[in-house]
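Here the complex is missing a single protein chain, while all its other protein chains stay put.
In order of appearance the chains are A, B and C, and numbering begins at 1 in each one.
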Amino acid sequence: MTLGPSALLPLPVAIPLVFCAVMLATAHLLPGRLPDILATLAALSVAILSGMIAVHAADGPLVYWFGGWEPRDGVHLGIGFGVDAASGWIAAFIGVLYVLTFIFAWGFFDRTHGHFHILMLLFLAAMIGFCFTRDMFNLFVWFEVMSVAAFALTAYHLEKSALSGAINFTVINSLAGFLMLGGIGLIYAQTGSLDFEGIASAVGRGGRDPVVAGAFCLVATALMIKGAIVPFQFWLADAHAVAPSPVSVIFSGAMVSLGLFGLAKVSAVVFAGSDQVQHALPTLLEGLGSITAILGGWMALLQRHMKRMLAFSTISHAGIMLTALGALSPAGTGGMLVYVVGHGLVKGALFMIAGILLATRASIDEIALRGLGRGIGPAGFAMALAGLLLCGLPIGVLDQGTRLVQGALWHQERWIALAAGAIGAGLTGAAVLRATGRIFLGLGPDPGDEGGAPSEDEREKANRPLWVMLGPCCVLLAFDVGLPASLIANATPEAASAFMHQPSVSAKAEGPAWLTWISVALALAGAGYGLFRTRLPKLVIRPLRATQSVPTRALELLHSGLIGDYAAWLAIGVALIASILAVS
Amino acid sequence: MSAILPLLFLLTALSGTAVVLVRDPTRQVFVIAVNGLVLTILFDALQAPDVALSELAVGSAAVPLLYLVALMAVRNQLPGKES
Amino acid sequence: MSVVSNILPYAVAVWLFGAGLYGIATSRNLIHLVGCLGVCQSATYVLLLGLGYRWGSIAPIFYDHPPGTPAVDPVMQALVLTDIVVGATLTALLLVLTIQVYKRSGSLDPEKLRPMRARQGSDRAEGSDRGHDGKRTVL
Partner (left out) sequence: MTPRIRVALLALAGVVLLPGAAAVITGLPPFGATIAQYGERINAITPEARHVANMVSAINFDLRGLDTLGEEFMLLAAITGTVVLLRGRRGEGNTERALRRPGRAVIPRSEAVVLVCRIAGPLTALFGLYVVVHATVTPGGGFQGGVILASGTLIIYLGEGYAGWRDAVRSHWLDGLEGGGALLFTLCGLAPMLTGAAFMQNIMPLGTFRDLMSGGLMLVENLGVALAVAGGFTQLFLEFMEETREADELDEPGEESA
């Protein structure tokens, strides 16, 4: 019955699951490197299949009904997968990221009977399911599988900080799951369907309905918690900083942006017919996104723990993606989708470099590492390049995404979002470049004793050859720089329209070229200030310090690491979203 | 019938609140088990026997058991002894 | 009576979620906190099953009654079944983390656990990750 390219749709989810089950059933029999090989193969097949699906989906979205339960008389009976080109390419990107992560993690997890690989493959399958599904509750199921695998992976090191980070992550994301399920229950009771299209048509008929708005509030909150948007961002830095490096690559590269990907899909498809939601979205997304972009960038600049710094930079970039969604146009959403891929490539590479430092230099502290990176020059070069790409150096996929986003925002005259995005990108770039300069060139003031000795505790499997770790990192950066721009430029507008279920519009605008240069300049200035501050005249420094200290103190107080605080902020966030929905 | 359901809902609210308010984990375990039982009865009254059976097996047996074992593990442990 | 019973289940669900959240915000013991999270979750059970109920209907099992008898919503029940599995998995994982945290730090008080913050003795390099020290040297 369902032959042709649609028949491929279940495979990228089912194949990793089969590998998982087989690996678990034979866990104690598997010899040394076999789990590494199997996991890489599984991820590779997912990447290839998703790519094939994406190519086929370019002609029109593919739909697949599980169990052969096709809709009858307008009632959606079973679960469907609906894949447009954009969802397919995102899935393929995730597959590639996993392949490279598995290579990066080759030999990382020796004595675990493949348990690490089982969890990672489950994580992968859940992400693909999340991308492909067109059923609200199925979305929730994959959301939860993703979360559960992530919780276990975070605490893998069993250090104190890893454990408490994992607890914060688990509690907040569990609450997200409950909120989402509540929202799904409401929307199901009101519309009588769980299918995206079914809900959308019922919502479109319904007019202004507080239940629909309430359901959207709950579901959007859950997805924003995953996407680490202020004021739900607290868990991210705690979790990403302590997870094993290969896991952090996936967290920052794919999981966070998938939350926003889900939000894009839900708000563009499911709630497209609700005027109340659509009116609230620009304010909501632009406001929260701008705050997130700047706060994340500022916090990144304050960190000396490199993975924590990268985690905050992920928060900042998630904010930029959210502002792009706020444009509510195919141009903005298309830019956001390209941005997701570009950001995932660059941020994945950066976390791999952090992992290399952990493995070869046994520390992740920027100050302690000062000058210690001289022996691994290629890593330093990669890190500098990644830092420049992160703040907007005008080459590569990330830059293309940035331009599309800026074009969409420029067109709609959203100056606040534009400024926040430029500043956020600049600040995170400054943080990365400063760390590069300090670690690999030995710049900046000598910390003396304060640097402290590297601690054995943080060491991550030192006995792996450097090229195994550096290779995937360079491949990621090569992907970002080398993917032909024309390919993306041609495919994006149509893919974005199909993604949003809107008629395709050809006109696409790019932002002014000088905007990205501002970010680059800001990043270089910030990095320079961080490294050569002591050489500046006192007259310049004192006022600068004074402007820093108060907001810095306040931000540090907010990021307390206490789960109770996070729960309170979560409630405030829900209230905020609800009030914006109420007044629009 | 129509009087029983509201009463059961109120009882659920009550037992749920009790789980939050009993702050000593050793006693909270029993409240959690009772809460599981109350939910089981409520689900059965809501014509959901499948769910009630799961809640009985998971909510009032397996999960409280895990709490008990966790408490035992924590109590047996001399704090901070293991590095 | 009827107005009350019309909205009571939903109000109970809201109450349970609020109570659980209050418990999480004020908890001083991680095991207690996990219990509170369970209360938040039971709010979703109550909400979903409440939404799927219809007066005078039978359970959606046509063994003693012939098919066609009005029955309550089986979809909601299937959703809650999945939800219960979610609850069990989360509880198990959180309790494991709690046990390990206790072994590491000797405390179950979330107020004393600050990931990546306070000085952790031999655990971490000299100089904390916390801002004040960090700010002086980094920025």
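Convention: a contact is a pair of C-beta atoms (placed from the backbone, for glycine too) under 8 Å apart; a residue touches a chain by one contact, two chains touch by 3 or more.
Predicted, not measured: the structure shown is a model, and the values here were computed from it.
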Chain not shown, its touching partners among those shown: A, B, C
Option touching the unshown chain, where A:Gly192, A:Gly442 or A:Gly528 are the choices: A:Gly192
Touch with the omitted chain, as defined above, among A:Ile37, A:Ala513, A:Leu536 or A:Ile572: A:Ile572
Residue numbers in chain B that touch the chain omitted from display: 5, 48-54, 57-58, 61-62, 65-66, 69-70, 72-73, 76-78, 81-82
Hidden partner interface residues of chain C, rising order: 5-11, 14, 18, 21-22, 25-26, 50-55, 57, 59-63, 67-68, 71-78, 81-82, 85-86, 88-90, 92-93, 95-97, 99-100, 103
Positions on chain A where the hidden chain makes contact: 1-3, 7, 10, 14, 17-18, 20-28, 64-69, 72, 75-79, 111-113, 115-116, 118-119, 122, 125-126, 129, 137-138, 141-142, 144-145, 148-149, 151-153, 155-156, 158, 186, 188-194, 209-211, 213-214, 217, 557, 560, 562, 564-565, 567-569, 571-572, 574-575, 578-579, 581-582
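Throughout what follows, only the chains that are shown with their structure count from here on.
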Centroid comparison with chain A (C-alpha atoms), farthest chain: B
Distance from the mean Cα position of chain C to that of chain B, given in whole angstrom: 12
Distance between chain centroids, defined by C-alpha means - chain A, chain C (Å): 24
Chain A and chain B: spacing of chain centres that average the CA atoms, whole Å: 36
Multi-partner residues of chain C (each touching 2 or more other chains): 27, 43, 52, 98, 104-105
Numbers and ranges of chain A residues touching at least 2 other chains: none
Chain B to chain C touching residues, read off their complex: 2, 5-6, 9-10, 12-13, 16-17, 19-21, 23-25, 28, 31-32, 35, 39, 42-43, 46-51, 54-55, 58-59, 62-63, 66-67, 70-71, 73-74, 77, 79-80, 82
Of chain C, residues touching chain B in the complex: 4-5, 8-9, 12, 15-16, 19-20, 22-23, 27-29, 31-32, 34-36, 38-39, 42-43, 45-46, 49-50, 52-53, 55, 57-61, 71-72, 77, 80-81, 84-85, 87-88, 91-92, 95, 98-99, 102-108
Footprint of chain A on chain C - complex, ascending: 13, 17, 21, 24-27, 30, 33, 37, 40-41, 43-44, 47-48, 51-52, 75-76, 79, 82-83, 86, 89-90, 93-94, 97-98, 100-101, 104-105, 110-111, 113-117, 120, 122-127, 129-135, 137-139
